[in-house]
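Read through the structure below, which is laid out as structure tokens, and then see the notes.
Every protein chain except one is present and positioned as in the full complex.
So that you can tell them apart, the chains are marked A and B in the order they are listed, and the count of residues begins at 1 in each.
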Amino acid sequence: CLFPILAQAQSNVTIFGLLDVNLAQERANGLKRNAMDTSELNGSRLGFKGSEDMGNGLKAIFMLESAVAIDTGTSTGFTRQSYLGLEGSFGRVTFGRQYSPAFVAIDPYEATGSSDRSAGMLHRKSGSVARGYQVRFDNMIKYRSPEMAGFSVDAGYWTGAENATNDSDLRRAGRGYGLTGMYKGGPLSASATTQRYISNNTGGTATTHGLGAAYDFGVVKLYALYTQDREGGTQGKGKARSYSVGAEIPVSKPGTLAISYGKRKESGEANTEDASGASIYYMHNLSKRTTLYTAYTRISNDGIANYGFNITPNAGDNVSVIMAGLRHKF
Amino acid sequence: CLFPILAQAQSNVTIFGLLDVNLAQERANGLKRNAMDTSELNGSRLGFKGSEDMGNGLKAIFMLESAVAIDTGTSTGFTRQSYLGLEGSFGRVTFGRQYSPAFVAIDPYEATGSSDRSAGMLHRKSGSVARGYQVRFDNMIKYRSPEMAGFSVDAGYWTGAENATNDSDLRRAGRGYGLTGMYKGGPLSASATTQRYISNNTGGTATTHGLGAAYDFGVVKLYALYTQDREGGTQGKGKARSYSVGAEIPVSKPGTLAISYGKRKESGEANTEDASGASIYYMHNLSKRTTLYTAYTRISNDGIANYGFNITPNAGDNVSVIMAGLRHKF
Partner (left out) sequence: CLFPILAQAQSNVTIFGLLDVNLAQERANGLKRNAMDTSELNGSRLGFKGSEDMGNGLKAIFMLESAVAIDTGTSTGFTRQSYLGLEGSFGRVTFGRQYSPAFVAIDPYEATGSSDRSAGMLHRKSGSVARGYQVRFDNMIKYRSPEMAGFSVDAGYWTGAENATNDSDLRRAGRGYGLTGMYKGGPLSASATTQRYISNNTGGTATTHGLGAAYDFGVVKLYALYTQDREGGTQGKGKARSYSVGAEIPVSKPGTLAISYGKRKESGEANTEDASGASIYYMHNLSKRTTLYTAYTRISNDGIANYGFNITPNAGDNVSVIMAGLRHKF
């Protein structure tokens, strides 16, 4: 019973989005899950952004980006990205909830990208080691440099829990910083990052280091990524190292194959959760904006590890997931 | 203190909506409620939708539709509709949170439409019988056929709770399907539907059947609707049958009168909740997009039935509600 009659309106805002929906079956020993899921290749989102040219090359820029679960309609606020800032010849400074410098460095160097259920999850999961690699932080001041001779920098500082107190450990809880250097030159691109934050109320820390590189041979683009999460102070002495290698192969005009293999090794704590995994994704573009895909990932858990996606397997049980879906950008 | 300065922006998205606000008084024996309410003639909403033509008659389509309580500003996610899909000469296939096939069949054949507080509620309410007729389901794959010789089909399957388990009853909880056939030819339109889902964690079921028809004589459009909710398995043995008849009468160029009478009869369980009710709505179009309306509904509860709208009356007490409101589409 809705008859929208369209008339002209103008705005300083660009609306954009991406929707990604799939059917998936995940299995572990004795457990099975059949589902419709959202956000496999990329996170489903609806966003509002804008830019005001204020002269002399100075711009005001903003972004409000909401996560959308297309399978259920659930959406809460602009928690994917929410920032306001200034951009000029000096680069850009933005304030708000933003991607961490570690994410900016690490995400492009998994061949299966930011895919939700790829072997790349072994870089992002924490297990028993406190995770330094968080994708986003609230209350972040971020600086992105211009590119010079292929090099650029992404640096962030965030305020954490913002407790009002005379206890300096409580006041610093959640506070952190990250620094990423990036290079792009011809077929080669690479990045290095370090990110640290106060991970508890008594001054403990979680630190991430990362190194990524990719080389595009044309017939295949190769990827390599190393990340390390390390605890400090009252947080403990755990350490987790994750490696992955991958390749992206254009198999036809509309079709691309992406494969990755990853391994995670923990140390320094009694209970270490080690695992390895592999993924294969096939993406078929129906248009520049719309893609069909299918994918398979398998995670092999060692010892007490119980990594999974929507299943939490028993310790040491392997998990596999098979998916087919549709992604649309607007 | 806001001075929006407008400039051009372009987008693949159409924003649309409908807002419906009214003043209402509901009464039952000893109870009264005076209120401003939302969503009487139709659900208040704000939506974002789009369509990409990919050539060869193939389109990508999406819809994100949020419910808005205009009286309080409350709104949560895109829980009215949220889907992505493909459309072509084969019809359309969409994935996400969507209207159930039963809703598609039943809703057009109440003369007072999907009005919130009409006698049509006797089709939608459950009482002590588990309700097969749900308006929307998450995680639905939906197929809508093209129209052929006036006939079309709307079919859906949804995954339910998506529990990760080795218990097949738990895994099937909430899962369901629906199938609707529709016909339109000249003044006659009609539909038939069957919808079933797993209504508990032990394999019980709730099933809806529905038959609707309307005939437009010009001076009056007549409506008839029959629906049945039936329990199965561990859910019980209850059955609820609801009938309604109605008429839509254009009384002037801008004015339309809609009347309906409905009856609900439950059986098969000890505690049956029977009721009947009647509604009269008058809608006055100020423009194609804006409508003033006033309405009155009375529900007569039998025995232990206590159907109401924002009032829950004592068993057997009747409920009436009188409303006046404004609806605007954009």
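Note that in this section a contact is a pair of C-beta atoms (placed from the backbone, for glycine too) under 8 Å apart; a residue touches a chain by one contact, two chains touch by 3 or more.
Every value quoted in this text rests on a predicted model; they were computed, and no experiment measured them.
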>> Touch as defined at the start, partner being the missing chain; which of B:Val13, B:Val129, B:Leu179 or B:Leu225 qualifies?
In response: B:Val13
>> Just to verify: which one of B:Glu26, B:Glu162 or B:Asp229 makes contact with the chain not shown?
In response: B:Glu26
>> One chain is left out of this view; which of B:Gly73, B:Gly186 or B:Gly218 touches it in the full complex?
In response: B:Gly73
> For the full complex, which residue in A:Tyr99, A:Tyr133 or A:Phe330 touches the chain that was left out?
Replying inline: A:Phe330
> Which positions on subunit B touch the chain that was left off?
Replying inline: 1-6, 10-17, 19-21, 23, 26, 30-36, 46, 50, 68-76, 286-287, 289-290, 310-312, 326, 328, 330
>> Take the complete complex as the reference. Which residues in subunit A touch the chain that isn't displayed?
In response: 4-16, 18, 41-42, 48, 50, 52, 54-55, 58, 60, 62, 64-66, 77-86, 95-97, 113-114, 138-141, 158-159, 162-166, 171, 288-289, 329-330
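Definition applied: only the chains that are shown with their structure count from here on.
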> Centre to centre, by mean C-alpha position, how many angstrom separate subunit A and subunit B?
Replying inline: 39
